[in-house]
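Below you'll find the structure, written out as structure tokens, and then a few comments.
All protein chains but one are shown in place.
Letters A and B name the chains as they come in the text, with residue numbers starting at 1 for each one.
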Amino acid sequence: MRTARALLLSILVATSGCGGQQSALGSQGAPAIHVEHLILGMVAVCAAIWILVMITLGTALLRARPRTARQDDGSEKPLTMAVSAAVAATTLIIAGLTIASFYTTRGIGLADSTALTITVKGQQWWWQVFYADSSTGPGFQTANEIHIPVGRDVRLQLESPDVIHSFWVPSLAGKQDLVPGRSNSLLLRAEKPGVYRGQCAEFCGLQHSHMAIMVIAEAPGAFEGWAATQRLDAVVSADSDTAAGQASFMAKPCAACHTIRGTPAGGTTGPDLTHIGGRRTIAAGLVETTRGSLAAWIADPQTHKPGNNMPMVSLTSTELRNISAYMESLK
Amino acid sequence: MTRDGDEFRDSSMGTAELHRRLAAIWSTPSGLWGALSTVDHKIIGRRYITTAFVFLALGGLLSMLMRLQLAQPEARFIGPDRYNQIFTMHGTNMMFLFAVPVMQAMAIYLVPLMVGTRNIAFPRLNAFSYWMYLAGGLLLWIAFVVDAGPDVGWFAYVPLSGPQYGAGKRADIWAQMITFTEVSALAIAVEIVVTVFKQRAPGMSLDRIPLFVWSMLVTSFLVIMAMPAIMVASTSLILDRLVGTHFFNPAEGGDVLLWQHLFWFFGHPEVYIIFLPAVGMVSAIVATFTRRPVFGYLGMVMALIATGVLAFGLWVHHMFVAGLPRLGESFFTASSMAIAVPAGLQIFCWLATMWAGRPVFKTPFLFVVGFMVIFVIGGLTGVMVASVPFDTQVHDTYFVVAHFHYVLVGGAVFPLLGAIYYWFPKFTGRMMSEVLGRWIFGLIFAGFNLTFFPMHILGLQGMPRRIYTYQPEMPWSGLNLFISFSAVILAAGFLLFFIDAIRSARSGSLASANPWGATTLEWATSSPPPPYNFARPPVVESLEPLSGDLETLPVASGLRVDRRELLTSSVVHASPEAREASPGDSIWPLWAALATTLMLIWSIFSPWAVVWGSVPIAITLIGWFWPKGVPEDEA
Partner (left out) sequence: MKEKVSSFSNAAFALAGLLFLAVSGGILGWFRQPRELRLDPPVAADLDRFRLMPNGISGSPPESYFAIGKPYESDAYNLSQGKRLYAWFGCGSCHGDGRGGVGPSFLDGWWLYGPEMVSIVASIRDGRPHGMPSFRDRMTSEQIWQLAGYVQTIGSYTPQVAAPSRNDDEQTRPAENRGPAKILFDEGPVGVHPDQGPTP
């Protein structure tokens, strides 16, 4: 057991350095960094306590004993003292940890007034993201991917139109539930550029496992550039496959659920696909966006993500190829 | 007064004659009818324990299925729909059909013996409680087998479990199973409270009650106060789903978080409902195997009561990320952390007992040592998750899975296994194998830690709970595979335990009345005890009534032997107050349970069931309570 403890500590130390992954110990954002310090501190204190208790237990069980039958009178007094001291120490340590916890809480919840506000809606089983109108341009909608500027507070407005989800990108901040009928908020702040993965942390039904979100932190300039691209309508490239793909998309049930701005497709039940080709992953973090993965997904969504709300639309192989080419072209 | 002449009292009767007469009046008749109508707390307790362990084995099978699915990324052994049912079943089964019932079942068997009485209070209610429990368990498992098992998690958060998103009857079956198990749990709680308060042996004043009995008393009060919350919640859920009420519908003025408050107002005390009996078991085993009474009796009792009170003040720590006001959350951080103090006191008292005593390393004691090692880790991670910021990172991750398995398996199942080894001779008259016991302890201890310790790390690495699979690019597959293999070791330990228990019950070596040299009253009678438990009620003069010679244990006399009769005593000093008739066998509790089962299951499908289903219940209750013309008890 002690080796296991040591193992944990070494892993804690080893993983706390690396970034990008979905880990509470690879924090890259102010709130998560505060919490990571608390985690490491509490683990250290608790490990020490456990080792002390185990040493006491071992000694109590294995110590050499006097030959007399029973120690009765008088010998209870040192025990009483020891137990009282241990209880007092427990109380003090508990009080200390409580205060440490309070201070950390105070450090993670305050956004400055210039914070960028993004609305995130949890849907079964994907994330709908709204950027509000700002001084640089009108608002827009995207899905399963949030871009944020580095070094700036970002306030997420968390809402849910269906069931409870929980927004959790461990490297940037602790989690916060999206509760129907309520509006919660969460402060994010990335100190370094990078891609931070997160996923839904509250059980939300069949595809709770495949409900990931990418937070992409970029330098402010790059962020504005990305936002400017997102505001644009979709552009059809001159490629004939792509054009045929667009035609098929509009003629098939696809357009009834998905919006592609700048085209007749205006469905609102599925994710906005206006710039799907520019996103890193499709189907809420399921696979990387490539023409092949798009085709595989469209051809048989229920095999890749059983129970999700995208139906299998019957397409000829040409239609499938064209539609995936079209999707990929929507950068 | 006129009819109970002295020839019907036990005062002047010879021992052999007394045993013969008591056996005639207290025995359960053989045959099917006898089995179905018995009210003997020992038979019902044994049944309860056996059934609970069957559910443990079934729940364990489910966990192995989950480990099979999670052993590799994007595995396809089990689809999401079935997996969601499996983890829901695992949690529900372990909490509602195993952990709470098995603890209460141990009390049904042991408390009357430990307080020196002949049967539990309200024995027919006790029989009813078992049938209700069995029906609830069968309802859940049959539903699962026919692919209608609940798939909403053992916590069944609305709206996922609500009318709009929980299609079919799956969530209703979960909610109604709650009603079954809570009715049975409440019934036992009431019996235990009354047994402990009114049926203690003469002289067993409050400061001479064994710690196990104290722990069950506190647990029973927790049950009485916590369970109504979940029954209200689950009934509201069924109403929302069936009739279209709006308890949890925000659009009509309901509230989604109301469910969570009600659920956790029950759900957190539930943890202590499972853990406190284990405290009692550990205390009993520690006292016996260190050859001295538990250090700090008063402190232990106070810690039990303090834990019981605090248990109701920390439910919100399950909702730290639901978006409640931060100030309120901070209060619950403080209260959640504070409960570590009484828990710590208990640990320190046991350590002091071990320090001062002379440990005998028999299997029950090994399990207690294993409990100390594991439970302290679980308690410490509990302190961690009590902190709001810490919890925002680990809530609903495998860190929490590790934490509560350390608390519940380490804190309750290890003591329970120790308790089974310890009391097995009393239950069956035979000993379990000491050699196998050591192997079983070794396998379970190693398997448990290898399985659950890595889950702490997985949680911190960002692996959420309740996912049926994970993607290959996540760094979790190595540890998950390791955990799945470790789970096999753990399962092997449990398998060996079941083999040993079944084998020992048939052909273990015969046990004497007091094989461990223990000092509490259940060891003052034969193993297994006769149907009347004690030929003459023992009289208690100290905390350790058996520390002297068994032959010199003082007894009371004057009870009638021509009807089931036991002694009631005062609450504080346990001075004898009255002779009280104890009900005879009856089939009506079974009929009442069947009628209630009919009504409860029917009411999943139609609200009218509550009206028409009440008729058979009323009929069975009339049968149950039909006056027999027996005179009221004499004072």
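Quick note on the criterion: a contact is a pair of C-beta atoms (placed from the backbone, for glycine too) under 8 Å apart; a residue touches a chain by one contact, two chains touch by 3 or more.
Here the structure is a predicted model, which is why all the values come from computation and not from measurement.
Asks: As a test of the contact rule: which chains in view would the missing one touch?
Replies: A, B
Asks: Of B:164, B:330 or B:542, which one is in contact with the hidden chain?
Replies: Only one listed residue reaches the unshown chain, and that is B:164.
Asks: Of the residues B:241, B:261 or B:466, I need the one that contacts the missing chain.
Replies: Of the candidates B:241, B:261 or B:466, B:241 is in touch with the missing chain.
Asks: Which of these, B:228, B:250, B:515 or B:558, touches the one chain of the complex that we don't see?
Replies: Here the residue in touch with the unshown chain is B:250.
Asks: Out of B:89, B:134 or B:178, which touches the unshown chain?
Replies: B:134
Asks: For the chain that got dropped from the picture, name the residues of subunit B it touches.
Replies: Against the missing chain, subunit B presents residues 27-32, 34-36, 38, 43, 46-47, 50, 79-81, 134-135, 138-139, 142-143, 145-148, 159, 162-165, 167-170, 240-244, 246, 248-252, 528, 530-531, 601, 605.
Asks: What residues on subunit A make contact with the chain left out of this view?
Replies: Where subunit A meets the chain not shown: residues 180, 206, 251-253, 255-257, 269, 300, 302-303, 306-307, 309, 311-314.
Just so we're on the same page, only the chains that are shown with their structure count from here on.
Asks: Roughly how far is subunit A from subunit B, centre to centre by C-alpha average, rounded to an integer in Å?
Replies: Result: the chain centres lie 37 Å from each other.
Asks: Touching residues of subunit B toward subunit A in the complex: what are they?
Replies: 79-81, 84, 153, 157, 159-160, 164-165, 250-251, 255-257, 291-292, 295-296, 299, 321-323, 326, 329-330, 333-334, 337-338, 340-341, 344-345, 347-349, 351-352, 354-356, 358-359, 369, 372-373, 376-377, 380-381, 383-384, 386-397, 449, 453, 456-457, 459-462, 464-471, 474-475
Asks: Can you tell me which positions in subunit A touch subunit B when the two form their complex?
Replies: On the subunit A side, the touching residues are 1, 4, 8, 11-12, 15, 21-25, 32, 34-36, 38-39, 42-43, 46, 49-50, 53-54, 56-57, 59-61, 63, 65, 70-71, 75-76, 79-80, 82-83, 86-87, 90-91, 94, 97-98, 100-102, 104-105, 108-109, 124, 158, 162-164, 166, 168, 170, 173-177, 179-182, 184, 197, 199-210, 212, 285-286, 306-307.
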